[in-house]
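The full complex has more chains than appear here; those shown keep their coordinates.
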Amino acid sequence: MFRNMYDTDVTVWSPEGRLLQVEYAMESVKQGSACIALRSDTHSVIGALKRSVSELSSHQQKILEIDDHLGIGIAGLTADARTLAKWMRNECLNHKYVYGTAMPTGRLATDLADRHQRTTQTYVRRPYGVGLLLASFDKNGPHVYQTCPSGNVHECYATAIGARSQSGRTYLEKHHETFPTCARDELIMHALRALVGCISGDGELTSENGSIGVVGKDEKFTLIEGAELQPYLDRLELEGGNNGGDAEDEDEVEAEEKEDDAMET
Amino acid sequence: MFRNMYDTDVTVWSPEGRLLQVEYAMESVKQGSACIALRSDTHSVIGALKRSVSELSSHQQKILEIDDHLGIGIAGLTADARTLAKWMRNECLNHKYVYGTAMPTGRLATDLADRHQRTTQTYVRRPYGVGLLLASFDKNGPHVYQTCPSGNVHECYATAIGARSQSGRTYLEKHHETFPTCARDELIMHALRALVGCISGDGELTSENGSIGVVGKDEKFTLIEGAELQPYLDRLELEGGNNGGDAEDEDEVEAEEKEDDAMET
Amino acid sequence: MFRNMYDTDVTVWSPEGRLLQVEYAMESVKQGSACIALRSDTHSVIGALKRSVSELSSHQQKILEIDDHLGIGIAGLTADARTLAKWMRNECLNHKYVYGTAMPTGRLATDLADRHQRTTQTYVRRPYGVGLLLASFDKNGPHVYQTCPSGNVHECYATAIGARSQSGRTYLEKHHETFPTCARDELIMHALRALVGCISGDGELTSENGSIGVVGKDEKFTLIEGAELQPYLDRLELEGGNNGGDAEDEDEVEAEEKEDDAMET
């Protein structure tokens, strides 16, 4: 009850030096379905779980192409993500028009984070309720960036956001040392294995709820979904690896998530 | 009482990462009379229930023509819908004027959803209290889109919104696999059968409260109401199918509606 | 007490998906004195009860001429109505100046309703506290439209708004099938008979509190008041029909009024 006095306006500090509205917005990211990203020395890959939707509807897009060399994965409010994607596409087009080259990923990631930050310092707009993973291959090679509603941005080797994403992150941490030399398809398999961990206990990764985006040295950003995804899932099945994250990791999850939200450094 | 501290302003996040004002606006869609849409490979059809109105008044329009190739069905605040329809007609005219071709449905649907999204991020306007179904036939064939106050948009094979719409959706889910190859009139019959499920127990679908919009390969968007609707109703009567949704589905409805509101993916 | 948390701002949704401030504004229409409108195939007629005012003052205008072919009847805040009437006159003049023809009634009614709608979506202005009936004869023949503070607009054969208007509406519903073929004076008699029902028990329709506006094929919009109204009242007296609405209808009134306020369709 006490803390509520400081949590209805994004421009109000709590006595402990926190911006509670920003923290609440970060909650909506945790409720989105999981999204993971990783990279080798030649490719960047995004993997995402699509919420089970009605049979009547086309599947909700979780991975969006921004430019030939860059795609994003999202967790949180879809409508907010779409708005940001639109803006990012424009930025990339403008850059290409003005400089004749592809937008450097780092610059786009920082501009995007500044866009987030501005909503945390003014009362006229709420913070965006969405976290984004950027995967790209530009002249400096492959990149993976992660942004969050607070305006923070990190470059990563691999990362995961959204519901139950800690299990995926645990998988990535265990294996990330092998990533740099992975071939394209092997990297995709790692992405799928990490995704499997983010599915709730009795669920399964299928060609309907799974989604992969890949970009690399000689490959424009490509979505792999449905039938195209099936061969990879078959391989996963052979490994015996397609079942939800086991409960043992849960405690670890709780513990690590705290640190994960930190807006300060 | 606790949650009320975060639900009077659209720019305020609740501690659980929700935008309650947007959720409340979505309630007004659920209170509008039902509206359904579906498509075959050649046609898109909208069906809607008109609220029983005074004998003195012309019937309230539930299905509106936007352009030759596109119409909308609405559930929620009529005045909001009219304002949005006006804007959509303008967009279509501008596109025709600038590019000489019909506005692509997907682009109009996304622009419309962005218009919804903007009202969820600023305190100067409330979210629109209306859900829309777009049915069209453009150069890419027939399309059905659904938007809602949160700014979400889905392309669908078939869908239903408004009061008791879950019964209609259940019908559509059961039969949607046969839709692609349906002829125009058969598709209209499916729409009517789905609508019948959305009528409260002792009501009946008549030429007065029913309304159909159809658009297709060789047919501009056309409204079928009153006398023109009667032949279809007669056929429905012959089938013995014109009575309200049965109560058995109700539980299922409750269960599925939750997931339906999700703003996150 | 609970609902009051959502009813002091027009841009705030209640948890049930309602805009309470708009509903409150609609209350002020119900407190205005009654106003009715109806049409035949050749004429449109408005009838209104003027509040009994001081002998010292000229009578309050309830029916206003907007253009040669169009007049309005009002129920609710007079000052709001005057402001809207001024705007409508301007619209008609502009249309005549630009296109050389009379403003189509449907277009004016929609623009007016949009003007209402805008006040329901912004916090800088309150909703207008007035309902309007438009009666006109334009190139498409006679029209009757009704608008309300929510921004809804209906075309009607006949309608009634304001205090005790349900009794008038009941009369109109009983006889509306005969209206299309009515001659001008017969239509005026119907208007007066409907008005009588809206007078409280012991009141009477007189040349002072009654007011009629008529427009038709060969007749510009004309006000019939005072001495000019007396012949019609004499005829009404002969019929024995000039006494207040009977109490039997009251229950019916309550029941039907609920549905009447609906902003959704």
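The first chain written gets the first letter, and so on, giving A, B and C; residue counts start at 1 in each chain.
Methods note: contacts are C-beta pairs under 8 Å (C-beta built on N, C-alpha and C of every residue); 3 or more make two chains touch, one makes a residue touch a chain.
Small disclaimer: the values here were computed from a predicted structure and weren't measured.
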item: Oligomeric copy total, full assembly; chains in place: 3; value: 7
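We take it that only the chains that are shown with their structure count from here on.
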item: Chain contact graph, described as a line, ring, star, complete graph or other shape; value: line
item: Farthest chain relative to chain C (centres taken as mean CA coordinates); value: A
item: Same vs different contact residues, chain B with chain C, by half of numbers used; value: different
item: Centroid spacing, where centroids are CA-atom means, of chain A and chain C in whole angstrom; value: 57
item: Shared interface positions of chain C, touching two or more other chains; value: none
item: Touching residues on chain B, where the partner in the complex is chain A; value: 5-6, 9-19, 110, 113-114, 116-117, 120-123, 146, 150-159, 169, 172-173, 176, 259-260, 262-265
item: Of chain A, residues touching chain B in the complex; value: 4, 7-10, 20-21, 24-33, 50-58, 60-62, 74-80, 82-83, 86, 123-129
